[in-house]
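Just one protein chain is left out here, and the rest sit where they should.
A and B are the chain letters, set down in written order, and residue numbers restart from 1 in every chain.
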Amino acid sequence: MDTYLVSVLNGLAMGSLLFAIALGLSLVFGMMDVLNLAHGAVYLSGAYVAVAVVGDGAGMAVFVLAVLVAAATGAILGGALAGLTRATPHHLDQALLTLGVALVIAELLAVGFGNDVHSVAAPAPVDGGVTVFGETYPVYRLLVIAFGMVLAVAVYFLVERSRLGSVIRATVADRVMVSALGINTGRVLVGVFAAGAALAAVGGVLAGPILGAQPGLDEKVLLLALVVVVIGGLGSVRGALLGAVLIGQVQALGTALLPEYASFMIFAAMAVVLVLRPSGLLPDRTAVHA
Amino acid sequence: MTAASEVESSYERQDGDVVAGPARRRGPRGPLVAVPVIALLVAAPLVLGPYPVTTMTRILAFAVLVLSVDLLTGITGLPTLGQAAYFGVGGYTAVLTGLHVTSDAAVQVVAALAAGVIAAAATGWVAVRARGIVFLMLTLAIGESVHQVADTWKAVGGSNGLSGMPPISLFGGPPIIAAGFVYWWVLAVAIVVFAAVALVARSPYGRTLRGVRDNEARMRALGYRPTLARFGVFCLAGGVAGAGGALWVSQARFISPGDLGFEIAALALLSVVIGGRGSLWGPCLGAAVVLLVRDNLSAYVGGHGPLVLGCLFVAVVFLVPRGLAGLTAPTGVRRPAGPAGAHRRESAS
């Protein structure tokens, strides 16, 4: 029984990270139909920022510094990607552009950090464990769960309650109409792109002590984020949250119960959702017609 | 930008299509170009060493995969990042056939083709209900899922892949080992596949697919079921990709999860974009360019192939947006003001 509870906690930690990563992918997709294939590479640059700044161990201040550096890196990359994709109106070309950027970023990271697997230590004050349900559980993961909750609440208030949020939601629902109303969607789009990429890079730092950093991780994370977005519904914040929590749990439970088939279970979950609800669980607009 | 101008500019892009009208019979230029090209391809092993010949074999097999992507992306307008999955299914089927059933290459190709069709039919329905960039995303997810399965499933060798496939033979003959003979077999199949895809493009079904690409609502209003048409071409493309996978392993005699990964899928899509969407020979040329850049040019830049490819992706989008085929197509088709032209009266009743 206790192992299940631990796995639920692991799932929540994974879900928190996936929410941070998938949110930007989902909003960028929902608002401008851009499939940002460089999202995984942005995440990986965040992870390598953690490797460079935090390394094998550091205090909380250094870890926070790493988060800030990663956020800035992510925002710059996101802004650049937004500028690049706005240069062409064709969605396929935009996807190809982000794919090209992803290859370049991943290769530059491989040149800079080599092909080894790097690990990142949790910041010193929270690298221990606490007893939860009679078992020792890493404090750091509990903090990641807390971060996920804070992020979810903050994003909820930003998107559902603020004026900026209403522009974002309206743009997802009907882009043409929003520009017709005279709202400059361009600045909002670039902002969301940069913020989403910054979150992905921060996710890379926070995931560092759990997943480490290595070439190829960008692809895996991109895929997980895609699955989260597909399951949750394109452009939907609540969908991204639900999808992230769901996939986190499926993966944690799968790893605990059937380690060999954990990855199948994620895709099985996606397949079930796609067959039953082609637009995802909580779509903000109908992107798929039966 | 408005939806209307987006629609208009996508038509502009399609002016480069070489297979715009199947009603038009193959122009006099067709055989004039095709005959010398095929002759050169056939003669290649006689003058080239074994290394360039094996490279050309790989290019031909990859070109078959690219044709399947073109069938979806160029002709039907469905950009895909998932075709490598069916390519891999075909490759695994061919290796397993070679290991356990027969070394006959023809049987392997047919088995791989069937496996590709079945795999596409089993996974395609969720994808073909979407279109555009959502389709791209779903095919990416499907492709990566298949990749993960191949990577973890012990029965097909897991991440090590399958090796030890015996050399191919043909019609009960001796094992074919010489690179030149394998090349000729692959070339023959590739030409047959090319001809078959060209036939589909010119057939009434090809016209249906272009109709779905251009205007799905209109197709429905004419009594078509576009989703069904998309599903059909998805299965066809799966079969073509499967055949390509069999050709790929007929020379390598080895397959691993890397052969059906995201990179192969992305390179195939890039080849179609480089070659020109909807043209058939353009993407084949694109396949050659892409593989040569990846395998050969990267050696000159210190092994940073992905760096070069990444720059190539960006460069292609900005420099040859209509692809190689677009460079030779006539330009300047007269276009009247868009369907939402401002001079027209709008009514909102």
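Keep this in mind: a contact is a pair of C-beta atoms (placed from the backbone, for glycine too) under 8 Å apart; a residue touches a chain by one contact, two chains touch by 3 or more.
Keep in mind that, in the parts below, contacts and distances are computed from a predicted model.
*Asks:* Select, from "Rod shape-determining protein MreD", "Sulfate adenylyltransferase subunit 2", "ABC transporter ATP-binding protein" or "LLM class flavin-dependent oxidoreductase", the UniProt-recorded name of the complex's unshown chain.
*Replies:* Not shown, but named in UniProt as "ABC transporter ATP-binding protein".
*Asks:* Checking the contacts here: which visible chains does the omitted one touch?
*Replies:* B
*Asks:* Who touches the missing chain here, B:88, B:124, B:206 or B:306?
*Replies:* Final answer for the missing-chain contact: B:206.
*Asks:* For the chain left off this view, which of B:132, B:167 or B:232 is in contact with it?
*Replies:* Per the contact definition at the top, the residue touching the missing chain is B:232.
*Asks:* Mind pulling the subunit B residues that touch the left-out chain?
*Replies:* On the subunit B side, contact with the omitted chain comes from 11, 14-15, 17, 20-25, 199-200, 202-208, 210-211, 213-215, 217-225, 229, 232, 236, 333-337, 339-341, 343-345, 347-349.
Please note the rule applied: only the chains that are shown with their structure count from here on.
*Asks:* In whole angstrom, how far does the Cα centroid of subunit A sit from the Cα centroid of subunit B?
*Replies:* About 31 Å, centre to centre.
*Asks:* Taking the touch rule as given, give the residues of subunit A at its contact with subunit B in the complex, in rising order.
*Replies:* Those residues of subunit A that touch subunit B are 29, 33-35, 84, 87-93, 95-97, 99-104, 106-108, 111, 176, 179, 219, 223, 226-227, 229-230, 234, 260-261, 263-264, 267, 270-271, 274-275, 278, 287-290.
*Asks:* Where on subunit B does subunit A make contact in their complex?
*Replies:* Those in contact with subunit A are residues 1-3, 5-6, 9-10, 13, 73, 79, 125-126, 129-130, 132-134, 136-138, 140-141, 144-145, 148-149, 151-152, 227, 262, 266, 269-270, 273, 304, 306-307, 309-314, 316-318, 321.
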